[in-house]
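Apart from one protein chain that is not included, each protein chain of the complex appears where it belongs.
Labels A, B, C, D, E, F, G, H, I, J and K are assigned to the chains in the order they are written; within every chain, residues are numbered from 1.
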Amino acid sequence: MSVARVTEISATSTVGFEDAVRIGVDRASKTLRGVRSAWVKEQQVRIEAGEITEYQVNMMVTFVLDD
Amino acid sequence: MSVARVTEISATSTVGFEDAVRIGVDRASKTLRGVRSAWVKEQQVRIEAGEITEYQVNMMVTFVLDD
Amino acid sequence: MSVARVTEISATSTVGFEDAVRIGVDRASKTLRGVRSAWVKEQQVRIEAGEITEYQVNMMVTFVLDD
Amino acid sequence: MSVARVTEISATSTVGFEDAVRIGVDRASKTLRGVRSAWVKEQQVRIEAGEITEYQVNMMVTFVLDD
Amino acid sequence: MSVARVTEISATSTVGFEDAVRIGVDRASKTLRGVRSAWVKEQQVRIEAGEITEYQVNMMVTFVLDD
Amino acid sequence: MSVARVTEISATSTVGFEDAVRIGVDRASKTLRGVRSAWVKEQQVRIEAGEITEYQVNMMVTFVLDD
Amino acid sequence: MSVARVTEISATSTVGFEDAVRIGVDRASKTLRGVRSAWVKEQQVRIEAGEITEYQVNMMVTFVLDD
Amino acid sequence: MSVARVTEISATSTVGFEDAVRIGVDRASKTLRGVRSAWVKEQQVRIEAGEITEYQVNMMVTFVLDD
Amino acid sequence: MSVARVTEISATSTVGFEDAVRIGVDRASKTLRGVRSAWVKEQQVRIEAGEITEYQVNMMVTFVLDD
Amino acid sequence: MSVARVTEISATSTVGFEDAVRIGVDRASKTLRGVRSAWVKEQQVRIEAGEITEYQVNMMVTFVLDD
Amino acid sequence: MSVARVTEISATSTVGFEDAVRIGVDRASKTLRGVRSAWVKEQQVRIEAGEITEYQVNMMVTFVLDD
Partner (left out) sequence: MSVARVTEISATSTVGFEDAVRIGVDRASKTLRGVRSAWVKEQQVRIEAGEITEYQVNMMVTFVLDD
């Protein structure tokens, strides 16, 4: 018997989608304890002058609550 | 490189849907810093005796996290 | 313990989306008793010669059934 | 027997969602002939310093093709 | 005029889905004030050696915010 | 060759989700002939003071039409 | 300014999907006035001994309401 | 390595859904080069006086772009 | 008390969508026993030189399992 | 590093939804090794003479593959 | 106040998904001015003899329209 919360995090990277996932997981782990998984909900890129400048990922992060 | 959170807010108004959006944005901005956008997820009205008594909006509010 | 029905209503207005919601709620309340809420499912406009001539709303109307 | 195309248009207004719909319909009608309807797909607001600065609507615009 | 937040909670029980809902509601009510409703988003079971060991429910919990 | 209608029914129970389904089916069968099936569309609970006070089910009820 | 209702009809045919649509439209038009359109929501076939015995269509039928 | 575009086409026929698909494909092929596939997104019929007067298909048409 | 499996089958025909359904049902029935129904999930056409060369249907086939 | 398959199972019970889940899990575990979880996709009831005669659950069953 | 269009682009690469996104963005930027973002809608791979031969991405490309 356990309870977790799921919260949506959006993170961006100049490198790629997986890097954006890692940046979001890093940031979430700083504030939240018990982070267990992140489900990728959306992926998009920002573009300027024909070049990709940013990779953005929205993800649903699950973290277990203490009793 | 930035990280944001997305949280669902439900707000009601007796005036209309856009007013409900404003009320929700106002309330969110009181507690959360860095509010950037709100995506309307659902719109509904409450009805009594054939009259609309309340306009309700559910929205996904994005706010940027500090480092 | 209560039972309600949910029925889809489509209404149009020349004024705007909220007016279309009101027109649909008015019409539903004439025929149905116990109308409690309406959830906006779709919004669209009809256009002629570059002008919006009609605002249409489809909504799911909930009304409580008598015993 | 007729054929139409459907294209997604995103428009913003500082006034409200319906104004954004009108701005998008206006712009689409300048370039496209035979615009018949627009279905609202998404609604969101941009926010700065706790104030709504922009109402954005994404809509699917249908226009009839000539033979 | 009121504002509420909606947050996703995941809860597990060895007894059944409704017990998982109760456990999640209990836990949410310890931390959050004004919990009003919970909408069941997903239901799943964990299985070991052909036996169900855990019933899990993900739900969207709505709680009213104080002014 | 047969024709059926499908209508959405919302029912609540203080006991549980399956009881809510039964209450909805009972009520539908009083008014409608030829009820054949009900597909569960949504499940939610109402909460007061940390306790579940009501289990609500929305379901799509199919009933066969006479010729 | 007009109001319409949308109701789900399920119809079966031994001939094919379009015939099922026609059967459903015929039946709906017997009971309902002002039937304007039907949107196909689902299509399925029943099978016995490797043969298709029935084509079933579920459709959302729109009919205009009188004032 | 190839790039294609996907555009939504809506076509109507008095004969049936597959004829509507053919009409839409014909029209698209007149204007667009490299049409490869069409995915049926929606099917609906228009009805007058209890009779189907038009079969409409909305489809996502994919066409390969030249370099 | 019975158990069934549901599996996705994709079938193509040069004739039309219903023929593709029949071809898929035929093939499924050769390998699987107890095939009861098939729900159409997707319909698309392949196009070459402006002509439809293939009708494809993806469907969810349900077949009852023996004890 | 592991690979699993996910297959849809439909099971019915005269007792209730959770019993249907158990019946489906039992049956799946007889044929498949490594069953780990089942995600409830759909719930419906069959009705005769105003009484529920069968509870049906469709679920996505995940089982780990051996190397 | 600005208006943008959103169009679906499908691109393939032999290297990976992000490379496919870049190829699609490159190609879109050759023809379209004002490309601002691309939202990944679908990702799939083509396979021959057990090897991935192509990574395909479908994305919704947004580009701002000139006045």
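Throughout what follows, contacts are C-beta pairs under 8 Å (C-beta built on N, C-alpha and C of every residue); 3 or more make two chains touch, one makes a residue touch a chain.
From a predicted model like this one, the values you see are computed outputs, not experimental measurements.
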Shown chains touched by the chain that is not drawn here: A, I, J, K
Interface residues of chain I (partner: the chain not displayed): 7-14, 23-24, 27-28, 58
Residues of chain J in contact with the chain not shown: 1-7, 60, 62, 65
Residues of chain K (touch criterion as defined above) contacting the omitted chain: 16-17, 42-47, 50, 52, 55
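As a convention for this text, only the chains that are shown with their structure count from here on.
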Selected pair, out of C-D, C-G or A-E, that shares over half of its residue contact pairs with H-I: C-D
Centroid comparison with chain G (C-alpha atoms), farthest chain: A
Of all residues in chain D, the ones touching two or more other chains: 7, 17
Chain pairs in mutual contact under the definition given at the outset: A-B, A-E, A-K, B-C, B-D, B-E, C-D, C-F, C-G, D-H, D-K, E-F, E-J, F-G, F-J, G-H, G-I, H-I, H-K, I-J
